[in-house]
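A protein chain is absent from this complex, but the other protein chains hold their places.
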Amino acid sequence: MVDLRGVDLGVKIGKLELPYPTFMGSGCYGSGEEFASFVDLARIGAVVLKSVTRLPRLGNPTPRLVHTPAGMLNAIGLQNPGIDWYLEQEVAKFASRPCAIVGSVAGFSVDDYAYVSERLATRDEIDALEVNVSCPNVASEGETFACDPKLTAKVVRAVRATTDKTLIVKLSPNVTDIASIAREAEAAGADALAVINTVRGMAIDVDRWQPRLGNVTGGLSGPAIRPIAVLAVYEVARAVTIPIVGQGGIETTSDALEFFLAGASAISIGTANFTDPQIPLRIIEELAQYLRLRNLGSLAKIVGKANVGFSNPYQYEGDEG
Amino acid sequence: MVDLRGVDLGVKIGKLELPYPTFMGSGCYGSGEEFASFVDLARIGAVVLKSVTRLPRLGNPTPRLVHTPAGMLNAIGLQNPGIDWYLEQEVAKFASRPCAIVGSVAGFSVDDYAYVSERLATRDEIDALEVNVSCPNVASEGETFACDPKLTAKVVRAVRATTDKTLIVKLSPNVTDIASIAREAEAAGADALAVINTVRGMAIDVDRWQPRLGNVTGGLSGPAIRPIAVLAVYEVARAVTIPIVGQGGIETTSDALEFFLAGASAISIGTANFTDPQIPLRIIEELAQYLRLRNLGSLAKIVGKANVGFSNPYQYEGDEG
Amino acid sequence: MATIATSAAIHHALVLDRQELAPGVVVLGFDAPALVRVTRPGQFVMAIPPSGELAATALGIYEASGNRASVMFFVVGKRTAELAALRAGDHIELTGPLGNGFTLDNVRNVAIVAGGVGIASVLLPAQALTRAGARVRLYYGARTNALLVDHDRFTSEGCELHAATDDGSMGHAGYITDLLSQTNDLPDMILACGPTPMLRVVARIAEERNIAAQLSLEETFACGVGGCWGCVVPLVRTSKQAPSFPPAQRNGSDVVYARVCKEGPVFWAHELRW
Partner (left out) sequence: MATIATSAAIHHALVLDRQELAPGVVVLGFDAPALVRVTRPGQFVMAIPPSGELAATALGIYEASGNRASVMFFVVGKRTAELAALRAGDHIELTGPLGNGFTLDNVRNVAIVAGGVGIASVLLPAQALTRAGARVRLYYGARTNALLVDHDRFTSEGCELHAATDDGSMGHAGYITDLLSQTNDLPDMILACGPTPMLRVVARIAEERNIAAQLSLEETFACGVGGCWGCVVPLVRTSKQAPSFPPAQRNGSDVVYARVCKEGPVFWAHELRW
């Protein structure tokens, strides 16, 4: 049991109230059931489901995974049975989960996103929606929605119109200026932002002269990307007022604290579950300890508190550049 | 001595001819002299000097370095004595180096770049120029030149006009579409592209609730960013015809081969010198072995050869999205 | 396959013994009665490398009886190196048993084909079958004699041993599948575990000879428990092991990707489209 005496780890993300500030990352944790026999789901906060699309998708050819230094590349390609089958066959099972369930929506057109969100949002088993805007936009020659502030805004507005449920928009780090995209998402009605999705990368098999992933490129996750993610959260926190779910390489309580201090109200844990599925529980316990030891009653007290920079006492002529 | 029997490791980058396809990354290797007492500089290819600016700069406040998983963050802030002092006091010393010397130019306006390049290019001690476009552009509220294809093109055109020396343009990975920037740089007259500079990141001290770097943010380098760098080289190689100097996390011969196969004609080694200064020599030796064992007479035979993707034999309705 | 409800748990197990059967081939025995109780032949565990910095790694359950289970592995990279550094008295953390095992009902005359460390996943089925009175032939191949580890464990269980080594230092000099393809004394079932090229040859032999074959596959894993869809293999959609997926409305293939860790690792050779 987590010792919560004197500390409040709860967070409110939109309308979603959680006893613990932790999400299990989309695509990393199945629907929770896969971990249920050995992890107490009542203690993990929320599971973000694997992203679902309008039509069924087989996903990318194999291989889909490569280990890299302090991280991994994945290129699953949104394998999923499509929204119809999903609603008929899968969603009812989520009712029994003792944690919050966040649906994840993916698409290849604005209409896709709206359609899937609308249908998913009808279901009580789904507590909130996350919009994964990192898919290629078929109409713009494969550019992803997440890379264009206007396209992001369009998707978010369309999805927002379909539901009153809490809407989390998941941003991609593969952009020049993540803060401008965050601002558009907020203005278009997002209740919260998930920061960040995976970083684009590639690995090559030098014996076979071939990409290591069937899809050639993939998404980098794990501790390797943590400094990138912490900065993204820090910059987004300065640009918006809605809460942020920080993610990217969180493996320890200290890692989690970096995200809270950078401005995240909650965190998400993905790849670390592949290192040790007990990590989320350990982090929750140690967060409670950290707060108690410092007499901080609630996590909210540390959110965004690493904002004080340094002064620069010494300058020279060219430093003003 | 490197056993070069039957293999040619030489490369030509613009007019710059090197016996070995290796550069020591700007800012990582001083002017070469710092390593000269324990590394035979005749065997390392080229040193890219620390970037120099128009006016002297003290650089960023401390701390300037943080170790991160499989990498490090740095925020040096272009500490340098300015181009006048540099030409007077430093450049003459480079004449005695038994390797190629590539000057690195940084600036905060198009005029800065042109001015520094023109003056640096007058000197015979400098064999080629690298343009570090990752500095903030003062006129555009700190946006960096490297983030805008048009600004990049302006800088490159201005520098190109000042010199016939080989011109390498160093691209930043912190952009939505590196290929479009690469195309502009090529069109503006670059002889080669250095891909990639560091990835923006941040780390926070969770005991002191403070950024770990005096500059708050820094550049991530080392093996953690290798998958990002390999993909950037792969994409840029598809967009341009000029040679690419691949870099980002190269530590072993296998890492180096990933870059060549992705499309780099040469590589650059930075952070790995902090792990073991013998790494560049080891890579050169092992590259020669690799080519010899496979009866490939020259490195050119493998450049860009990882281009064959996989077929995707199985698809379903939604996969066409 | 024997699809069973998951009974996986995280075990914080005391290491009881450690043997190095050949240079770089380690067996770790540990105290895990709860694991032993529910383990079925062909299942695996995800073992957590002690530093806590690397992904957990899949290892077949080699032995399982009484309070003791064991894993056998080749030290090939960082993770197996960390696990190899464990000693009796240390603890090992692992999640398991995972995956679906071999289907052993009504098997009377079986050929078990193991390549290299594939041997780790076939002791339990060999034991179950010999004890049930089946005839069990073990076709066991390795690079060299010293790496044909623990073959006596199988013969003492009553298996007939057919061995092959690349260098001819024991048995046939060449591939173990050479021996399998040459026999005219056909089994009614083949079970196989080993490198993918070996498994492909086994699948071809099984098809030519019209023998049912169960292959235990290896893929790069992330989660190992079905949560990430990273470890998939193409399977005919009509397979009982195929994951839930709607029939195609148009231009759909008859194949779906199944998770090696969850729907497998054991698949019927004729249902794979790899």
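Note that the chains take the letters A, B and C in the order they are written out, and that residue 1 is the start of every chain.
Note that in this section a contact is a pair of C-beta atoms (placed from the backbone, for glycine too) under 8 Å apart; a residue touches a chain by one contact, two chains touch by 3 or more.
As the structure is a prediction and not an experimental result, all values here were calculated from the model.
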Chains on display which the left-out chain touches in the complete complex: A, B
Per the touch definition above, residue among B:74, B:117 or B:217 touching the missing chain: B:74
Hidden partner chain, touching residue among B:35, B:145 or B:234: B:35
Contact partner of the left-out chain, one of B:21, B:59 or B:280: B:59
Selected from B:3, B:17, B:111 or B:276 as touching the chain missing from the view: B:276
Counting contacts across the full complex, list the positions on chain A that touch the omitted chain. 313-317
Please output the residues of chain B touching the missing chain, sorted low to high. 27-30, 34-35, 37-39, 50, 56, 58-59, 62-67, 70, 72, 74, 76, 79, 81-82, 84-85, 89-90, 223, 251, 271, 273-278
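Assume only the chains that are shown with their structure count from here on.
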Touching chain A and chain B alike: which chains? C
With chain centres set to the mean of the C-alpha atoms, which chain is at the far end from chain A? C
Between B-C and A-C, more C-beta pairs in contact link A-C
CA centroid of chain A to CA centroid of chain B, Å: 32
Rounded to the nearest Å, the gap separating the Cα centres of chain B and chain C is 46
Quick one: which residues in chain B touch 2 or more of the other chains? 313-317
Residues touching two or more other chains, restricted to chain C: which are they? 234, 248, 252-253, 255-257
